[in-house]
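Every protein chain except one is present and positioned as in the full complex.
Lettered A, B and C in written order, each chain numbered from 1.
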Amino acid sequence: MSDINLDKLPGGFKGMSEDIGSDQTTFKGVNWGKAMMWIFLLSDTFVFSCFLVAYMKVRASVVEPWPYPSEVFALEVMGVPVPLLLIAIMTFVLITSSGTMALAVKYGYEKNKKMCGWFVLLTAIGGLTFVGMQAFEWSKLIFHDGVRPWGNPFGAEQFGAFFFMITGFHGTHVSIGVIFLFIFARKVFRGDFDTGKRGYFTTMKSDYVSIEILGLYWHFVDLVWVFIFAFFYLW
Amino acid sequence: MFTGFVFLAVIIGSIIFHVWTPWWWTDIASNWSAMDDTIILSFWIGGGVFILVCLFMVYCIFRYQYKEGRRSEYKPEDKKLEKGLTWLTTIGVVALLAPGLVVWNNYIRVPDNAIHVEVMAWQWGWKYRLPGEDGKLGTSSNRIISDDNPYGLNIDDPNGKDDVFVESNELHLLKNRPVKILLRSIDVLHNFYVPQFRSKMDAVPGTITYYWFEPNKNGDYEVLCAEYCGVAHYAMRGKVVVENEDSYNKWLDEQETFSSFTAKNRNNKLKEKKLVKINNLSSQKNSILRKQNVR
Amino acid sequence: MSDELNINKKKKNQIKTKSSTASGRGETDIDYVRPAELPEQDLYHGHSFITKWIFCQDAKVIGIQYTLTAVFTGVVGLILSWMMRMQLGFPDLFPFLTAETYYQMVTMHGMIMVVYLLTALFLGGFGNYLIPLMVGARDMVFPYANMISFWMFFVAVVVLMSSFFVPGGPTGSGWTLYPPQAILEGTPGSGYGILLMLISLSLFVIGFTMGGLNYVITILQARTRGMSLMRMPLTIWGIFTATVLALLAFPALLVSSIMMTLDKVLGTSFFMPTIIKAGEALSYDGGSPILFQHLFWFFGHPEVYIVALPAFGIVSDLISVHSRKNIFGYRMMVWAIVGIGALSFFVWAHHMYVSGMSPWFGFFFATTTLIIAVPTALKVYNWILTLWRGNIRINTVMLFCLGFILTFVNGGITGIFLGNVAVDVPLSDTYFVIAHFHMVMGIAPLMVIFGAIYHWFPLVTGRLLDEKLGKWHFWTTFLGAYSIYFPMHYLGFIGVPRRYFEMYDSPYMTSAIGMNEFISVAAFIVGAAQFIFFYNLVKSLRLGKPAGKNPWQANSLEWLTPDVPPTHGNWGEKLPVVHRWAYDYGVPGAKDDYIPQTTPPSEVRDAEVEKT
Partner (left out) sequence: MTEAKKEQTSTHKIGIYLWIWGLLFVLSFFSYMVDWYNFQGLLRWSLILFFMFLKAGLIMAFFMHLFWERYALVNVLLWPMTAIACFVSLMMAEGKYTVFSRLFYFFVGGA
């Protein structure tokens, strides 16, 4: 992609001012698609931040008691309620999938078709598991505990509303990610990225960078979960 | 040429309009003359800048109109000039901001001797509630508003017993006595605004907002709703009467208090029905207050 | 600004000496530009009518599509403003104007003008057309997403317009859509109208994000050789910063739209506290209306700069070209744009001084708000200092620029009134605010748009617009609009609140009847004057004077394409190579009074260019 040798460019803040002062590209050695994904994620960060800010503001200002999440989300294991058990498992699943994604990206860099493909597939399965558990959690809350967006038996109404909205929005991100992971797993195995096959819609050539870009998205989904976990479940 | 003259005319016309305008603010009837003063200050500084900048522009139009063969000056940057202008502007901004903040500081600090008045806004009208002898308003809740309890007062709150209901859109105020307006809304946003008092604030359902002023001129004033609240927003008017002690007390005596109101409605089984619920609620409130402190 | 961008350049002062003695240096070295970092872009060439003109991936076509759609919505907004003015100036004359319809018109007028006209026109229209051309790219970096972006916008407009035809009509909640009122009965269009509005806004945001990513990445990653950020025309800086603002501010709008939709449809209580309607408590409880206002203005304030910054950028270029002088203090201009952009995320609650938010916020937001005046002031100074000692062509384009400066300074200063929290208390929610933002947003950026259209029409069509009609258009629009809004401030002083369907008989308000009539008449005239403009556009499209290449003797890249109007791919065989900034006008020692960006130093050896 580029003739410049990144290792020869100065790093740190000096490198930054030179990159910004330079022509052609500001982010040296960063592929267009990757730059776009980063900026998109920045924008998406603002979306999630706004959700969380709204949640914090409302939670800080309701006078009804806020349901106690570690009890609401407890699971019974052999008769003993374990707080946040499911959430803990979900967190671990998501982190696991993030790890496999990181490895997929690594093998993508190395153009290792087989390993890359398998790890992408693994990630997809991890994501699917997460979504499945989330579906379970939702149905438990809805059918078992009677939590609704407009009310719940435990306390402040907004609990259910924010819960469904925020995890729903996050879950949508995960689901979209899963779909793309499967598509890209297929592409990797088919060898699109080795032959540079042209995309169906965009007519652009395929490249292993796509795996890295997809990886960014997937890690971001994990990142958001870190914040949701802290602010929603632990608060 | 023509262009320059028209622009000049626009500037001069603006000044003339400003000086001779028949449309100006209403005579002030409260203590907030400081707001008027800051506006005047803003006019001097802002207007001055406007005139200077635009006159300079007009000068340039006249002086540097296109001439075949003339070269413009080539001077990409003048650090000194730019620095100077930055400082000048900063000074201007500070000169405007500082008095503004002082006035705002006064605006949000209510004097201790202010009478508390609850303004209750609804689509589309106003009602008021005054504290009784004790000078305190009782707590309330929109949830329990009903014909029996039009202000949704907490029956268990002793402060509320002697509260005075003013179930009309006309409010009387004492001259030269600060009032703290406590704004309450039962449906949507409204804003209690009397141009002559200069001050305003939104009434927000789900919370209580406030502002204060000291009326200092007797008379009748029209209340306008200054926050869009639906189709009849423009028609949501009220009336404030500022008067002296005697007539004020006379008016006050004509109003009903909460206890007389409930007494009148005793047969409406208000007590039995509501008290139970309210007792539950107030014990809940304490537990929440405790929780809030814990977590 | 004609130094070589040598990769190994060391110290700044060294460059200065090097470039000021440019003529003394060896040929190869002077014209050195570093090798291309990027391979040629893959372009998709449409073959059928549909792929060439409808689902087209060429940014120029997309830009025109955006422009036409936006102007269409603008005309709708204009007609709505006419009807509003009919009611305000001559109440009772038009019985079909009820309070309901009036509020629906106010709302649609505000929203259309701000979001669907100005935002779409500046970023979608000018952005698409100019960015690739001005930075020397063949197209946007993701043409496909760019195409989708326009069609999303188109659907958003269709959804918005369809709300005129649903039962209950469009929403009448004011363009700020404040709950609880927006979704309760008592506000017109609180059923389908508000839903369609929220859906349309969400679509707009999603569509815009796709376009916005394109603009940002194209500017950051796809510039041609020699085009450093500090050589970009200010137009690009303005559009770039505005796009970044949009990408970061629209999320708040999206989130608040989603939450309000849920409140409306599912009965959640995000923004809805306990509400008594007709003596009954609704099922809502515990929500916070002020939260919506924070979210809205966290979007809304950047939004007003989203429409202002591109105007700032474009007007800088227009002024520079038509006064044949380099823009004064280019560096400062860039920093000011970026600084205004950054600051605009810290001032949002100045729209909420009297909203009942925590009163302590007043101090913080008044301070940040007034700080913005400083970079803005610098921009104003630099515009007029660019005129100073220039060689000013007073043509239609320049007239619009001058009109912009005057109205912008006027509106900006009334903004300072409002930003100063104690002054805002009496003036908030009165016609003073209306006058402020029409001056600074309704006229000033529109002046720039008109100027820009007169300026770039020859590029797009190859023909010049008619100057005579243009001057008529300018004078009626400028003088007319000024006489609409200048007196309007004084309505605000009297205390007339905004969003009043009728003034009734308050003594101090009825004193303004005459003024209202005058304003209305002026508004009709100004609106009608736009048809001169449309006539001019249509006429000149076929009969205008052929412009030839570079009719304004401008420096920036868009005029330097091999074909005028530029074709798909913009640059023919080879991408241009840039050797200088876009403002080398009137350089001493040079033969012409302008040196295009592509001219290598060796061709203008005697020019004493300064590095800026």
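What we mean here is this: a contact is a pair of C-beta atoms (placed from the backbone, for glycine too) under 8 Å apart; a residue touches a chain by one contact, two chains touch by 3 or more.
Since this is a predicted model, take the numbers as computed values, not measurements.
A.B. asks: Under the definition given at the start, what are the shown partners of the omitted chain?
C.D. replies: Computed over the complete complex, the missing chain touches A, B, C.
A.B. asks: With the full complex in mind, choose from A:Trp150, A:Phe169, A:Phe189 or A:Phe227 the residue touching the hidden chain.
C.D. replies: Within the whole complex, the residue contacting the unshown chain is A:Phe227.
A.B. asks: Identify the residue among A:Gly15, A:Pro81 or A:Gly191 that touches the chain left out of the display.
C.D. replies: A:Gly15
A.B. asks: Using the touch rule from the top, list residues of chain B that touch the missing partner.
C.D. replies: The missing chain touches chain B at positions 137, 139-144, 152, 154, 157, 182, 184, 206-209, 277-278, 281-282, 284-285, 288-289, 292, 294-295.
A.B. asks: Contact with the hidden chain only, please: which chain C residues?
C.D. replies: 38-39, 41-42, 248, 273-274, 285-286, 288, 290-291, 294, 298, 345-346, 349, 357-358, 360-361, 364
A.B. asks: Residue-wise, where is chain A in contact with the chain that is not depicted?
C.D. replies: Considering the whole complex, chain A reaches the absent chain at 1-2, 5-7, 9, 11-13, 15-16, 19-20, 26-33, 35, 38, 42, 45-46, 49, 52-54, 56-64, 70, 83-84, 88, 91-92, 95-96, 98-99, 101-103, 106, 109-111, 196, 204-205, 207-209, 212, 215-216, 219-220, 222-223, 226-227, 229-230, 233-235.
Everything below uses one rule, namely that only the chains that are shown with their structure count from here on.
A.B. asks: If you average the Cα atoms of chain A and of chain B to get two centres, how far apart are those centres in Å?
C.D. replies: Using C-alpha averages as centres, the distance is 46 Å.
A.B. asks: I'd like the Å distance between the centres of chain B and chain C, where a centre is the mean of that chain's Cα atoms.
C.D. replies: 32
A.B. asks: Which positions in chain A touch two or more other chains at once?
C.D. replies: In chain A, the residues touching two or more other chains are 63-64.
A.B. asks: For chain C, give me the residues that contact two or more of the other chains.
C.D. replies: 285-288
A.B. asks: Touching residues of chain C toward chain A in the complex: what are they?
C.D. replies: Residues 5, 7, 33-39, 42, 44, 141-142, 144, 209, 212-214, 216-217, 220-231, 247-252, 254-256, 258-259, 262, 266-270, 283, 285-288, 291, 294-295, 298, 578.
A.B. asks: Could you pull out which chain C residues touch chain B in their complex?
C.D. replies: Contacts found on chain C: 1, 99-100, 103, 172-174, 178, 180-181, 184, 186-188, 273-277, 279, 281, 285-290, 323-332, 354-356, 359-360, 362-363, 366-367, 370-371, 373-374, 377-378, 380-382, 384-385, 387-394, 399, 402, 405-406, 409-410, 413-414, 416-417, 420-423, 425-430, 475, 479, 482, 486-487, 490-491, 493-495, 497-504, 506, 508, 511-512, 515, 583, 585-588, 593, 608, 610, 612.
A.B. asks: Given the complex with chain C, which residues does chain B contribute to the contact?
C.D. replies: Where chain B meets chain C, its residues are 3, 6-7, 10-11, 14, 17, 21-26, 32, 34-35, 38-39, 42, 46-47, 49-50, 53-54, 56-57, 60-61, 64-67, 70-78, 81-82, 85-86, 89-90, 93, 96-97, 99-105, 107-108, 122-123, 141-143, 145-147, 183, 186-189, 191, 193, 195, 198-207, 209, 222, 224-235, 237.
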